[in-house]
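All remarks here apply to the structure that follows.
Only one protein chain is missing; all other protein chains are in place.
Each chain carries a letter (A and B) given by its place in the written order, and its residues are counted from 1.
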Amino acid sequence: MSAMTSALRRRRHFDVTPYLLVAPAVALILLIYVYPIVRVVIDSFLSPTAERGTTVGLANYTFVLNDPVFWKSAQNNAFLLIGVPIMTILALVIAVILFDQIRGWRIYRTLVFTPYILAVPVIGVTFVYLYSYNGIVNEMLRAVGAGGLAKDWLGNPTLVMPSILSVIVYRELGFGVMLFLARMASIREELYEAAMIDGAGWWARLRYITVPQLRTVITFFVVIELITMLSWVFAYVYSMTGGGPAFASSVLELYIWKYAFAYRAIGIASAVAVLLLVATSVFIVVQLLVRGDESDTGEE
Amino acid sequence: MRRTLARLGGLAVASSLILGACGGAATPTPASSTAPGASAPAPSAAATEPVTLSFWYWAESDAPGADKWMAETVAEYKKVQPNVTVEVVSQPTDTLMSAFQTAAASKSGPDIASQWATGPVLSFVWSDSVAPISDLVSTDEMKHWLNTNENVYAGKTWAMPMYLLGIGLAYNTELFAKAGVTPPAGDRWTYDEFLAASAKLKAAGITPFVGGDKNGYLGAWWFANIGGQQLDSVQELAKAVVGEVPFTDPKYTGWYSILDDYVKAGYVNDDVMSLDLDQGVRLFQQGKGAMALTTDGMLATAINDLGGDKVGVMRPPKWGTGTLADAGNATQSISHFVTSWSAHPQEAAAFLQFMHTPDRLTAWYKATGVIPADDRFDASLVTVPQLQAMSKFETTGPQVWLENWIPPQIDGEADIPAGQMIFSGSGTPADAADLWERVAGTWRSAHPDELANWQKLAQ
Partner (left out) sequence: MSATVDARTGRGRRGPARRFFSPSALFKQALMLAIAIAAIYPVYYMLETSLKTRQGWTADQFGLPIPPTLENYVALLQDGRIPAWFMNSVLVTSASVAAATVVATLAAFAIARLQFRGRTFLLRLLIALMVIPPAVLILPLFLGMQPLGLTNTYQGVILIYTGMLIPFSVYMLSSFFRTLPAELFEAARIDGASTLRILRSIVVPLSGPGFVTLIVVNAMWVWNELLIALVFLQDDHKRTLMAGLTTLKGRYAVNEPAVMAGMFLGVLPILLLFLFGQRFFVRGLVAGAVK
């Protein structure tokens, strides 16, 4: 392109280039996000099944909000949220220990991170065997004389969600550890040296230097995991219990999937999808608050 | 780097398009088949151009050995009809219905499909996904098939049975002897006798009944075999389905109390909720429990594992006073049918009939130990006494598998979870009954068109 043409282009107020560049991305967004969201909202007001396209007002929402299984599913997702502080603290503790570079810390780090790269269905099915009433966990409990603690971890309706949570924590922990370790590596030495000169002990160093320095990454991890507990646990539940026993481990994703594809109840599934969307919009707000300010500045 | 990326991207997109074109749904060859007629097409009358039939097949879980038999059948058929290739795709149990629902929604997919009889098959009949088999096969041929009544609607038979499965109460004679329990003189025990035997077994330190309800089918088996015994007919069940009578009526769900009592008395294995159906039966096959509900195939495996002298079988205990209490429980379980969108319905029907030729029937029995649903089957092939007994149960008198006679949604959302409630102790019998009623109400309001069809069934 000649210098003159490009100079002319620069002088034009309206440069079409950026729009061309973002066009494919925007097209995909419209297709994969915008259209479905609009459609799901509309469909939630239609007749429950696909056959008739008549509007039924709020009937689907009424059904859903009166369905104990829906509430149980929502409750289960909410329960999983409790796992996030647990997993964060555990990951922090492990990261701190590893960061002190005890002997073999690299090996420990790899081992702790390994579950995170394994596929969820694989972990799920393996844990089904491990948590089976006569599986290894219980056998070990019985072997040490704690047989009374041996329960049917996935078959007992009260224990099934904590058990599933334990598997989720098991896997997500590695991610947290890695994240924290990586961030810790860039904490400036001088902070610690100064603190030690001042006589700060291990706990004080942790509390006043390490954790504050990790604040951004801890927030990042917490937000990601909170979102996961609402929107990304389908694979765990599907591979471990299918929602059973008797809906005790149902989660919202499973509920939607069942009503959409097993029972072909379009209206109902759409209504639940809308409700899930509303619930996650809380996180949209959080996300925007945390990251949105970056979008305002063009340059660093 | 960008060039590499672009090339990679282009390659990926191109290969996906190509693969997509190849791996698309069932071959949409232009309709060259003859118009469907009521007369049976002789095998040699098929078109000479190559035809590929896609068959979504399910049977292995019920009848281990079925997949192998099917592979042989396809090979044999190629000798008879060289231009017809049958592609068999084994369906996993958990997605059997949903996968076909997807196909039915887009009216594309296999030429032949498999669905469980009555409820599931009819739901697809009503969504115009099934070509009635009685339109494609002669009445002469069909009259040899057993239990065809399970798929009759609006004067047509819609699907073909392949085998008959019944559920028997298998028992371990050695464990019985140890506890001083004598098997019934006749076909079955009364429920009281069953309870008494269970008590004796437990007292002797033996687990009376073993099973697995993690995936919920054990509870459904109890419903089908014991739960429906207060009813007089399937029409009576249909009345509750359509809402003329509530499911909370003790006739329909009162039996959950006896299951609850049975579980609470400790007569069932501890890990019942940890094990799937098959794993539960395996406990019986390992001699770890005195009784189990088993299919013919499971019984055959038990005889294999424990030895023929240690295994006996009786009909499930009689508890109720309705007419259905005396009926047998054999069902064809799975039914095979030609899809309404198949481009080759005649060829498909011809293959289905081939599966019922005497040679294939014999091979079926030899491969699976499950009796074929055809009166041309040579019953003398059944030599094992326990299996002979099962055969007799399955072919004598009226046969009703109650689970078939409820819509799949009610089966999945009420029947199965209700059983789990009781086995896991997470719900009372009243909760179970309420669940049935609530789910039935949901189903009715969500599927008014299907409701109309069930109302016809209920008459």
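Some notes on this structure:
The definition used in the following text is that a contact is a pair of C-beta atoms (placed from the backbone, for glycine too) under 8 Å apart; a residue touches a chain by one contact, two chains touch by 3 or more.
Computed from a predicted model, the values in this text were never measured in an experiment.
Considering the complete complex, the chain that is not shown touches A, B.
Within the complete assembly, A:Ile94 is the residue of A:Ala59, A:Leu80 or A:Ile94 that touches the hidden chain. By the touch rule set out above, chain B reaches the unshown chain at residues 1-3, 5-6, 8-9, 12-13, 15-17, 19-20, 23-25, 61, 89-95, 98-99, 102-103, 105-106, 108, 215, 276-279, 282, 286.
Residues 1-3, 6-7, 10, 15, 17-19, 21-22, 24-26, 28-29, 31-33, 35-37, 39-40, 43, 50, 94, 97-105, 107-108, 110-123, 125-130, 134-136, 139, 170, 173-175, 178-179, 182-186, 189-190, 192-193, 196, 202, 205, 216-217, 220-221, 227, 230-232, 234-235, 238-239, 252-253, 256-257, 260-261, 266, 269-270, 273-274, 276-277, 280, 283-284, 287-288, 291-292, 294-296, 298-300 of chain A touch the missing chain (whole complex, contact as defined above).
Everything that follows uses one rule, which is that only the chains that are shown with their structure count from here on.
With centres defined as mean CA coordinates, chain B is found 38 Å away from chain A. On the chain A side of its complex with chain B, the touching residues are 48-51, 63, 67, 131-135, 152, 154-158, 241-242, 244-248, 261-265, 268.
On chain B, the positions that touch chain A within their shared complex are 94, 97-98, 101-102, 105, 213-216, 270-275, 409, 412-413, 417-418, 420-421, 423-427, 442, 445-447, 449.
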